[in-house]
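My questions will all concern the structure given below.
With one protein chain held back, the other chains of the complex are shown just where they sit.
As written, the chain order gives the labels A, B and C, with residue 1 at the start of each chain.
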Amino acid sequence: MIVPAIVAKPDFIVTRASHAVLTVRDLKASRAFYVDVLGLVVSDEDRDVIYLRGLEEACHHSLVLKEMAGAPSCERVGFRVLTEEDLDLAKAYFEKAGLPAEFVRVPFQERTLHVTDPAGTRIEICATMATRERQIIQFRKFKSACPMRLDHFQVLTPFVGKVWGFYAEMGFRTSEYVTEADGEMVRAIFLQRKGNPHDLVFVKNENGPRLHHVAFTVPETYHLLHFCDFAANSGFGANIEFGPQRHYSPGYAQFVYCRDPDGHRLELFTNHYQTMDLEEPPARWTTEMLKSMPGYGIPPPDKWRSEAMPFSKI
Amino acid sequence: MIVPAIVAKPDFIVTRASHAVLTVRDLKASRAFYVDVLGLVVSDEDRDVIYLRGLEEACHHSLVLKEMAGAPSCERVGFRVLTEEDLDLAKAYFEKAGLPAEFVRVPFQERTLHVTDPAGTRIEICATMATRERQIIQFRKFKSACPMRLDHFQVLTPFVGKVWGFYAEMGFRTSEYVTEADGEMVRAIFLQRKGNPHDLVFVKNENGPRLHHVAFTVPETYHLLHFCDFAANSGFGANIEFGPQRHYSPGYAQFVYCRDPDGHRLELFTNHYQTMDLEEPPARWTTEMLKSMPGYGIPPPDKWRSEAMPFSKI
Amino acid sequence: MIVPAIVAKPDFIVTRASHAVLTVRDLKASRAFYVDVLGLVVSDEDRDVIYLRGLEEACHHSLVLKEMAGAPSCERVGFRVLTEEDLDLAKAYFEKAGLPAEFVRVPFQERTLHVTDPAGTRIEICATMATRERQIIQFRKFKSACPMRLDHFQVLTPFVGKVWGFYAEMGFRTSEYVTEADGEMVRAIFLQRKGNPHDLVFVKNENGPRLHHVAFTVPETYHLLHFCDFAANSGFGANIEFGPQRHYSPGYAQFVYCRDPDGHRLELFTNHYQTMDLEEPPARWTTEMLKSMPGYGIPPPDKWRSEAMPFSKI
Partner (left out) sequence: MIVPAIVAKPDFIVTRASHAVLTVRDLKASRAFYVDVLGLVVSDEDRDVIYLRGLEEACHHSLVLKEMAGAPSCERVGFRVLTEEDLDLAKAYFEKAGLPAEFVRVPFQERTLHVTDPAGTRIEICATMATRERQIIQFRKFKSACPMRLDHFQVLTPFVGKVWGFYAEMGFRTSEYVTEADGEMVRAIFLQRKGNPHDLVFVKNENGPRLHHVAFTVPETYHLLHFCDFAANSGFGANIEFGPQRHYSPGYAQFVYCRDPDGHRLELFTNHYQTMDLEEPPARWTTEMLKSMPGYGIPPPDKWRSEAMPFSKI
């Protein structure tokens, strides 16, 4: 196992994890969950699609739900690049690696690039999105979890090692990573661009790529537990899968995981630390260290480890 | 099953659940847990015993720990009566029922009555205790869970029905109770004197009397989770047994249960509702209602249901 | 100045501060404030009156608003007695003191007694009220301050000394009191029946009786600040009069005071301590002690000290 060198000044600037596009079987049921139970804000909607964002977000959407027949899936996870020029450079980077890369038209986004990474993760990148007013002091609209903004994605893949160098070259910095006890096999990598622990996490799993979860921030500890109560009171108590609890592992977040009506998994969490300075090397964990960490609480159910959402096949 | 009639004006006035006396095998280890990890305040201590209270309590102690060889046990759970005269009336009440009742001397308490209830629960009653300064605005002493005050006890017993009438006659009001689906068998009774849901809870169990838990209030949701973190950081993460979660059953408390180094169980919880008005009848739950309640979270481990602390045999 | 003796077992049992009846000029505007901005629950309403209660309350109402022309006023503050018999004994007590006392009919209450205390405070007492379902786990209805229950009243009067003995004889216990530095003149008395610091507070003021505030509990620190934000976002920011801050004086509550559209003042606060044991004497404060207490924050505006609501004249 080789930890990729840090590329402090990559050829193009990815700024952050931005949005996810999920297919759902019943948009009305999904709306009830995401808007009425979770507390996301509707930016736009029609019969087939709904565009949602967090309370503090000015970008038009951080979650797009599309009604489709068949098994639900994740169409794409989205990232932002800084400028339109960076978009062209991103295209060149994926093409040079022999990977799919094409410009497409997407509502409420300017030029949008569809690419696929070496693990098969389907990704959408743009530099510019429509904006909407931040709801950050529209306290009358605060409800349930009060989700503030999308923070990161986690993807399961058999090819963690393979994607690591690919993302490092794009300037993704490794905040933390997990290896087998002997150090030869990498189990998980936590990659960031925006200066907190992760924008994109890859965890080793025989069956991938699959989207494990999309994570949104919530303001306080209170909101993690209030969301559980609010969900239970709304008939969605069984959708609370794991937590409230804290990760005594990369990120150290206080979390609750829940499943939407189609089984898409969300993580809600409070705080992450800031990580921007180059002198701090990636933090290495071994699977043994994880086992011996302090911590508390009932372990996650098996399905939290095994179940995840396939990416759409088109 | 007959729900006992309410005795609005009993012959003597029990005011509240007051304190518990527990034996421990290693007082130093217990002190580390209760003072340094949980955050209780020391009122007095010597080599063999430590007297603890919550941050808001003016009474000298709400928890007494005594070092003793052998298996740990609960010596007594304690209640307060309003006046010294009530104490004499209490003695007469137990004696009339053919139950043990004798005055004893207990440090930091005025005249103290030792009695045993029809379930065998060993109880200590006094009207007057030494006082200490409330630490309620000594914020420099606030730490970890910030336990504010003792609130209630839960006791397991095969004889729930038998004790119900006995306590009702003492003026204990039933805030809520649980029966089998057919309503003939009572499973749990929640008895109160101080105007919130419970001072004393009896839950049916083949093996009793045993003390299931002593409950302390904490200020906020934040403290439930911070206590778990503080305990984990102190090497006591494995002592967190169940929660943070909410009871979707009598009391509706947001809770965390933990075990001390000897296995004594504590409940920490935030809010209970106020219940004082006579027009509100005891709330009846059936075991089926409990199963069909909304709620969320991973179920308690089996030991939370089965394990409890025997009362001392003297 | 003489501190009244404690009457541990009074002739009749007042249980708690129960409800307030306020007149308002525009019921629609008041509803918008109390329901949509503060978060109280509507039990019943018609064109002229609205009955409100807190989220945890089973009693039909803790706040009654009546639309009336003319200057707004407080019609009555309400207390509960334990039994119907206590109601008759209460009537006799007021009559014996040569004070007004008559039974009246009040919607959603059983036999109701209207009395006037020695300070001229207009009071309403009943033993039995209609009940409604507690909303304590109806989390979808939680909003803004999430007011849980009415806790106490504060009344301004020139006759603090005069009422003290009168209420003491009714069994009101003095948790704390404030005197001039020389100890001869009592400035404020904090009276309780339900076992926390106050149900009824009298503060010396040349102009009285006037209702200074009605206090409701809220769950957590978060709700004090969230209420301010919610009010500001609803156009009621100027109604926040004082706080969030903490009283470094009797009760030690963390509070925010606000004014309703008619100028009625509410206190929202988090925790009070429990006080039930007779061995703890009333805590004495002098006005000098109050000045030298630790504490923080910008002092209250003058109007917080001077403005209060007259009681209705009928």
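By definition in this document, a contact is a pair of C-beta atoms (placed from the backbone, for glycine too) under 8 Å apart; a residue touches a chain by one contact, two chains touch by 3 or more.
Since the model is a prediction, treat every value here as computed from it, not as a measurement.
Of C:83, C:116, C:131 or C:233, it is C:233 that touches the chain left out of the display.
Among the residues A:3, A:29, A:58 or A:185, only A:58 touches the chain that is left out of the figure.
Contact with the chain that does not appear here is found for just one residue of A:61, A:80 or A:198, A:80. Set against the missing chain, the residues A:1, A:71, A:92 or A:137 yield one that touches it, A:137. The missing chain, though absent from the display, is touched by one residue of B:86, B:220 or B:277; that residue is B:220.
Residues of chain A in contact with the chain left out of this view: 8-9, 13, 15-16, 56-59, 80, 82-83, 127-131, 134, 136-137, 148-149, 194-195, 219-222, 246, 248, 252, 270-271, 273-280, 294. The omitted chain makes contact with chain B at the following residues, 137-140, 142, 220, 222, 226, 229-230, 232-234.
In the full complex, the hidden chain is touched by chain C at residues 220-222, 224-226, 228-229, 231-233, 235, 237-238, 240, 242, 244-246, 248, 254, 294-298, 301.
By our rule, only the chains that are shown with their structure count from here on.
In whole angstrom, the spacing between the mean C-alpha positions of chain A and chain B is 44. Taking each chain's centre as the average of its CA atoms, chain B and chain C sit 31 Å apart.
Within chain A, residues 220, 222, 226, 229, 232-233 each touch two or more of the remaining chains.
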